[in-house]
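All protein chains but one are shown at their positions in the complex.
Order as written gives the chain letters A and B; numbering starts at 1 within each chain.
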Amino acid sequence: MIDGFNFAYLDEATKRMIRRTILKAICIPGYQCPFGGREMPLAYGWGTGGIQVTASIIGMNDTLKVIDQGADDTTNAISIKNFFKKVCKIKTTEVTENATIIQTRHRIPEKKLSEHQILVYQVPQPEPLRRLEPKEQETRKLHAYEEYALMHVKLYEEISHYGSVIKTYAYPVRTNRRYITDPSPTPKFDNPKMDFMEALQLFGAGRERRIYAIPPYTSVKSLDFEDHPFEIQTWDERCDICGSNNSYLDEIIVNDKGEKKFICSDTNYCEKNIKT
Amino acid sequence: MEHVGFKNKTFESQGAFRLILQATSNPGKKVKFMNDNYSQKDLHTSSVNIIFTLLDLDTNVFIQSAQENTISNFIKLHTGSPITKNKVESDFAVVTDGDLDFDSFNEGLDQYPDKATTLIIQIQSMSQGEDFVLSGPGIKNSNRITLRGIPHNFKEKVNANSSKFPLGVDIFLTCKNELISLPRTIKIIN
Partner (left out) sequence: MYVAVKGGEKAIKSSIDLLEQKRKHISANQDIQISQLIEQLSFAVDRVLSEGSLYDKNLSALSIKQAQGDLVEAIFILRAYRTTLERFSYSVPIDTSSMTLKRRISATYKDIPGGQILGPTFDYTHRLLDFSLLNGKETSNKKNTPKSDDNVFFPRVMEFLNNEGLMEKEIEKLKSKPFDITREPMKFPAARDQWLQILSRSDEGFLLGLSYSAIRGFGSKGTHPFVGEIRYGFVDVKIFPEELGFEICVGEIEVSECEMVDQFEGSKKKAPQFTRGYGLTFGYNERKAMSISIIDRALKSQEYGEEIRFPIQDQEFVLYHSDNVEAQGFVSHLKLPHYVDFQGELNLIRELRKKILKKNKDD
């Protein structure tokens, strides 16, 4: 631990406040619980909500994995992992199943998570209705009275205009048949993994000062219509490294002519595939 | 002012919190606190763990107990929490004996259901007594628990509470060093 700072950076009173918020969030799945978010030594929008949640739950027995865009080795994932190494001296890992806490930005690991794991999402904008209604005072009422027509109309308009819903990430879901919830900017490819997930899912939005949660074994349904059921992305290509045809693929440009290749976004999943 | 609480504040409260977290994300699951040295005459180990982990200057506490004064002094010394006589004002309620109605506490507001009271109810047994089958978020299929020394008409009260979702109180049942958590989402189906 570094001099002059508490274990996991936050002081104990702050952790207590966040812990109370997390418990309330679990008791009201999908509801955005306000909390007195603090400034962190990393910038807002770079994962401060997720970091505060992780800092409030983490202990010496934990093994932490941090991913950004599915990868363990992207700069921001490394930076956050280094932060926790500095302020907690905890074990870290890249192996999905060895982690007790996984902090993520924009992906859910391909490997199925277990009851012994907690998935912490970094959330830039927790309010799924914000693009439709900029005012917090209004969106809070819409959630309170379960007044979600606005969202359904928006999605239906997209279908009539483009032939399909044009949301590819942060695709809204309904949690426990009650609150419409933002899954954070994960691709809609990951939405089905949230439904009845065995692991606890915690969402931290630092700048907006909201925490929300999805308990294990909870219904999470992507919004859709009978005549336009929800679909996830598919690729004609396979991963250029491991040959996977069922994981989320990133496109990379390999030469000046703009030729493309596709590789797994989940780097740990990809490595495992090569080994087996 | 420094309040007493755990001997090793940072790590003991983190460990206790993870058990509370586990119980709350898996309603009906019994979790055990291993630090028995914190039990005292009127409060069980698990109650004390919750009190030390979650209560402080910012939480109003209501106490229902024949030993109200002792418990009140204990909580003030260890957490600094203001004690309230008003159930609706309470963030937490510590109940060691007597019957109680859930709906006399704060059930939250339409726009802020998180403002609801958390009840810490001390009961007599979690291995003998009446059987209840639970269902709801956090439970794979269903969970059976056995309880003794609970409020009257427990099943009806729990189900009336969960029918108000997203409003309603959240409940911690404590007995010796064990804890069962019953969030407002949980229904007793049998």
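We adopt the following convention: a residue touches a chain if its C-beta (ideal position, glycine included) is under 8 Å from a C-beta of that chain, and two chains touch if they have at least 3 such contacts.
In this text the structure is predicted, and so the values were computed from the model without any measurement.
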{"item": "Omitted chain - touching chains that are shown", "value": "A"}
{"item": "Sole contact to the chain not displayed, among A:Y179, A:Y212 or A:Y248", "value": "A:Y248"}
{"item": "Hidden-chain contact residue, picked from the options A:A13, A:V95 or A:V153", "value": "A:A13"}
{"item": "Residue numbers in chain A that touch the chain omitted from display", "value": "5-6, 9-11, 13-14, 34-41, 43-46, 48, 68-71, 73-79, 82, 105-107, 124, 134-137, 162-164, 166, 168-170, 185-189, 207, 209-210, 233, 235, 240-241, 248-252, 254, 261, 263, 265, 267"}
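As a convention for this text, only the chains that are shown with their structure count from here on.
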{"item": "Euclidean distance of C-alpha centroids - chain A vs chain B, Å", "value": "29"}
{"item": "Complex contact set, residues of chain A against chain B", "value": "6-7, 12-13, 15-17, 19-29, 31, 33-34, 56-60, 115, 140-141, 143-145, 176, 178-179, 200, 214-219"}
{"item": "Residue numbers on chain B that touch chain A, as the complex places them", "value": "9-11, 13-15, 17-18, 20-21, 24-26, 53-54, 56-59, 91, 110-114, 116, 118, 137-140, 165-166, 170, 183-185"}
